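Below is the structure I would like to discuss, written out as structure tokens.
The complex appears here minus one protein chain, its other protein chains still in place.
The chains carry the letters A and B, assigned in the order they are written, with residues numbered from 1 in each.
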Amino acid sequence: MRRFISIVIVFGLIMFFINTLSLLPKYGSVNISKVSEAYIDKNVNGNGGNVKYNESESLENGAANVVTSIVVDYRSFDTLGEVTVLFTAALGVSLVLNGIRRKKYGRRPNFILRVSVGILLPLIILFGTYIFIHGHLTPGGGFPGGTIIAAGILLLYLSNEEFDLSKTPKFVEGISGSLYIVTGLVGLAIAGVFLINFLPTGIVGDLFSAGIVPIVYILIGFKVGAELSGIVADLHREG
Amino acid sequence: MTGVTIFVGILIIISAIFAVEAKKMLDSFIALSLMSLLTVFLFVIMKAPDVAITEAAVGAGLATAVLVLALNKMGGDSQ
Partner (left out) sequence: MVYYIAFILIGVGIYGFLTQKNLFKHLVSLTIVDTAVNIFIISLGYIEGKEAPIYSKYTPIANFVDPLPQALVLTAIVIGVGTLALGASLLIKVYEKYGTLDVEQIATKEAEE
């Protein structure tokens, strides 16, 4: 009975959603908005336009990856808020679980796990670092890079009974979060706007381009990696 | 491309239904992880590589790990 009523409710809901489809543009033929147009042409302040890879120089934002330029430059304040939400979630986890000792599984991890972690871990950390350093050129950035590093820490936890990150995540997290805000305040002091891109932006497509975007993304990478590693560490504690 | 989209979409919906209806909790988490991985296909088809790489790292790796660790803390699949 309960199942039947639920199916009816859900069916009605889906029908309601499908009815609203007439208000939406057809799939695959959305009109690109003026705001997105300005972000793509790097033309928000009215001095960009016609960006060309490897040629355009000193634009208001030199990131080749347009998504990165939105996340870390044009809407950086929004990202600061989202990172704060993530920090609050990590804080909540450690507050609710409040473990002290490292949880032991009581048996030695098997041979294959131990050896393969020894080989894979440096590669995973290297890959995560590559992802967040090249965030302004290739797909990726601080958020996936930090997650990949946290996955590496998880492997370390599973393969080694003695390993424990006691206070390191909190420390790294606090330092990188503060540096993010300091970067914003330096922009406020130099150009009068919080989190403005105050460094020279270089040629689109170079590794050293895009002003503060790589710096902020590296900080976000450390922050997200530390927070998610902290969550993994908290789930491994008891007592 | 439409055929691939429909095929992947049907697989996503089947794995979501399995994740909701599975009797054992571990099966449910694995189905959820499978759903996240298949979503990555959909994001790549829709030309969103940034989102795809994030979803691959989070959905298939860390989210499943968090759920399994929490289940392990409660003494396995006993509830």
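Assume contacts are C-beta pairs under 8 Å (C-beta built on N, C-alpha and C of every residue); 3 or more make two chains touch, one makes a residue touch a chain.
Keep in mind it's a predicted model, so treat the numbers as computed, not measured.
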Point to revise | For chain B, residues in touch with the removed chain | key: 2, 5-6, 9, 12-13, 16-17, 19-21, 25, 28-29, 32, 35-36, 39, 42-43, 46-51, 54-55, 58-59, 62-63, 66-67, 69-71, 73-74, 79
Study note, to complete from the structure: On chain A, the omitted chain is touched by residues 2-3, 5-7, 9-11, 13-14, 17-18, 21, 24-25, 27-30, 32-33, 35-36, 39-41, 50-54, 64-67, 70-71, 75, 78-79, 82, 85-86, 89-90, 92-93, 96-97, 137-139, 141, 143, 146-147, 204-205, 224, 227-228, 231, 234-235
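Convention: only the chains that are shown with their structure count from here on.
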Exercise for review: Please report how many Å separate the Cα centroid of chain A from that of chain B, as a whole number.
Suggested key: 20
Study note, to complete from the structure: The residues of chain B that touch chain A in their complex are 49-50, 52-54, 56-58, 61-62, 65-66, 69-70, 73
Revision key, fill the gap. Given the complex, residues on chain A that touch chain B span 65, 67-68, 103, 131, 139-141, 143-144, 147-148, 150-151, 154, 228, 231-232, 235-236, 238
